[in-house]
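Every protein chain of the complex appears in place save one, which is left out.
Every chain is named by a letter (A and B) in the order it is written, and numbering of its residues begins at 1.
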Amino acid sequence: MAGSNPNAKPMNLTLKVWRQKNRDAQGNIVDYQVRDISPDMSFLEMLDVLNEDLLRQGQEPVAFDHDCREGICGSCNLFINGRAHGPEPGTTTCQLHMRKFSDGDTITIEPWRAEAFPVNKDLSVDRSAFDRIIQAGGYVSVNTGGVPDANEIPIPKSIADQAFDAATCIGCGACVAACKNASAMLFVSAKVSQLALLPQGQVERKTRVENMIAQMDKEGFGACTNIGSCAAECPVGISLENIAILNREFLAAKATSNNLA
Amino acid sequence: MNLDAKIPEGPLAEKWDKHKFNVKLVNPANKRKYDVIVVGTGLAGASAAASLAELGYNVKAFSFHDSPRRAHSIAAQGGINAAKNYQNDGDSVHRLFYDTIKGGDYRAREANVYRLAQVSVNIIDQCVAQGVPFAREYGGLLANRSFGGAQVSRTFYARGQTGQQLLLGAYSALSRQIAYGKVKMYNRTEMLDLVIVDGQARGIITRNLITGEIQQHAAHAVVLATGGYGNVFYLSTNAKYSNATAAWRAHKKGALFANPCFTQIHPTCIPVSGDYQSKLTLMSESLRNDGRVWVPKTVEMAERLRRGEIHVSQIAEEDRDYFLERKYPAFGNLVPRDVASRNAKMMCDEGRGVGSSGLAVYLDFSEIIKRIGAEGVSQKYGNLFAMYEKITDEDPYKQPMRIYPAVHYTMGGLWVDYNLQTTVPGLYATGECNFSDHGANRLGASALMQGLADGYFVIPYTIGDYLAQTPPKPVTTEHPAFKEAEANVRTQIQKLMSINGTRTPDDFHKALGHIMWEKCGMARTAEGLKQAKAEIQQLRREFWSDLKVVGVNEELNQTLEKAARVADFIELGELMVDDAYNRNESCGGHFREEYQTPEGEALRDDENYAYVAAWEWRGDNQPEVLHKENLVFENVKLTQRSYK
């Protein structure tokens, strides 16, 4: 009972899905058929159908990460037909709908690939490297309580808006997955430029960028070569301008900070 | 059991300050001798974990997500209320308090709500200091907007992503404490049981979702910040992983569960499009400022629409029934959530619903598009319109949105006293996980406020009071209670894996959701609730005899996780039905068809039901026992809500 379009025809699809038992196991692509897929389904609902079929047949369902299914939690992370989050621009996997595919299509589904994102199982990967980068300095060091009134520091609207644009990153890792170099620069730059733009971020401005970049390198992400795949695939439109800001911040910090290490 | 809410004496406005002075303190050098477990890293959990670690306590934080930043608080759209009165429009702590009590249909505790309003102002200061990019005016000061149930503009927001920005703020504070080593973070780790030693909460049993390892964790106190239980209904605006397991297992270990039947149904969600539907997506309440809600005047016309014989644009103006404007001329399309939801359901029950399923009403923007143009509308609601189009493949600039109510939030939760302590000493509940502040209906933009109030500004004080009375001796997992709890967890996992039946966890979950939605959803009757109880009990028997789980415990097994959560949802669902059956009145989100005014509005019974219904678990297949905490209203007058 398709809701929006009563004439939408159900589709039959061939899925080529990466299956891998655990982190250390060898993985491989396995072919599955799914039938009667409504064009109004989301991509993950299509996978739900596959998983329910598998389970009923006594086979293990395909593990994948997902949660809010509204495009904001950043959990879902599928590499679909050679593209991070699939072919639609500005869309997370959970917001991709099957009407973007056609009856008879073959769809290849893989996990994010990067040395810093090891596969947990099937399509689920470990993105804790992102957390560790934030822990290295992606915050303003204020304790609860004892802060000034919220209106004490006026912030020009244009600056606040620009900071918001950077802060909107959902931490899904599509930038790393899409990047030829598996670089995490877009992710790191979003946080660095958000806090570099705001007055609250000034106190720790230099140490923040130094520490976050050091952690980023330690995690084994690649270096940015300004290809632009990251921003093109970013579901929330984080701009490459942030990477330039990050470079600038890093250069300025290294040149002028008191840090001798 | 005597339910003592421990509300401080004295005038309402002085209670919290007095209480803060009267609570016992732990001296700074001793704080590092105490361990605190925080389960959940949403707004309430992350803020609590960070704040407690800043004070010096050793915190262990747990999240079943791969990162604390993914908790479902992130999906909150609209905003966060605070009594800042930056707009000079007459707001005050007392007004926020009053609006919240009234909005909750007089079923919340005065003292808790007043404290919530008091600390609301500190939340905004704290978040701004963390670098949360709230919306600002051209002069550089913070902007506000108005929300349902209030006549002042007190809602702070960050576009349509306020929850995300607030959570990332709390997550950053948490990350800082993780870096300092004051918080030990356990990602992809799910709490499966509470451990009680000598009557006090002393730890939890967890399962590592990647390796399946079952672990014991000891602490001097445990804070549950595990969110709500809206997913009992299967379809809701909650995230797919949102579940009641931690809270429910604490309940089974002795924590009373309060007002489980108080669920909020949000009127403006994208309707179900098919049986495959996995979750529902909210369209912000703000749309009702400019959208007009209608259905066709006749059933015949609605039927032709549903069959696709006519297009919505072919329905003439005089054949449209703007039912909210017709029934509530004073408030029109801006009636509170519960009223709007119930009326949409009534229209669909009459057979006048639209969409192929007939379970939708129109939210029409043609008038405002005519008035200010598509460009102007895009500036106001562009991202929502785009999201709607992505999901439905329909362009809301050209034809009305189809919307239908969906389960959104649960006001009920673990019973807590003024200190946010449950009936188990040393076990605390914060945020949506507890029941305390929203009564029978939550106002928009108040969930974020409560989560952060509890975590940043309440629990750091009140948990100290408890810890100060606990000897600062190291706690270990030596006690047999840990072994016993772990054995129980293992037994349950074993049981789930060995049934080897034919039905999947999702299959049972959908069946439960169907029962709950039909009989314990927007409108409830004693008869329906009785049937629901029998059906749920039957479902429960089938679950334990016909469940199918494959794979092993020792690796990532999402079917196994799901099965355990569904088992708890089924039990909780039955309690919700019991509670709804017990409450012979209509109030807020709880509408019993037998109790309504001649005009069809909710009819409260303050004489007999002005109490918190707190339920005590008495063992498998034993009826839960009801305990009552009478609500005393000294500062507001109880009145019938009217929006005519």
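Convention: a contact is a pair of C-beta atoms (placed from the backbone, for glycine too) under 8 Å apart; a residue touches a chain by one contact, two chains touch by 3 or more.
Note that contacts and distances are computed from a predicted model.
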Protein name as given in UniProt for the chain not displayed, "Sarcosine oxidase subunit alpha family protein", "Succinate dehydrogenase", "Sulfate transport system permease protein" or "ABC transporter domain-containing protein": "Succinate dehydrogenase"
Which displayed chains the hidden chain touches across the whole complex: A
Candidate in contact with the missing chain, chosen from A:51, A:168 or A:183: A:183
Hidden partner chain, touching residue among A:44, A:142, A:216 or A:238: A:216
Touch list for chain A against the chain that is not drawn: 16, 18, 27, 29, 79, 81-83, 87, 108, 110, 113-116, 178, 180-183, 185, 213-214, 216-217, 220-229, 232-233, 240-241, 243-251, 254, 259-261
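As a convention for this text, only the chains that are shown with their structure count from here on.
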Complex contacts: residues of chain A adjacent to chain B: 1-7, 21-22, 38-42, 44-45, 48-49, 52, 55-56, 58-61, 63, 65-75, 91, 95, 97, 99, 120-121, 124, 126-128, 130-131, 134-136, 138-145, 147-151, 153-157, 160-161, 163-164, 167-168, 170-171, 194-195, 198, 200-201
Of all residues in chain B, those that touch chain A in their complex: 47, 50-51, 54, 65-72, 74-75, 84, 86, 122, 124-142, 158-159, 161, 163-165, 168, 171-173, 175-176, 178-179, 185, 187, 210, 239-241, 271-279, 281-282, 307-308, 355-357, 360, 387, 390-394, 402, 456-457, 460, 502, 504, 506-507, 548, 550-551, 555-556, 558-559
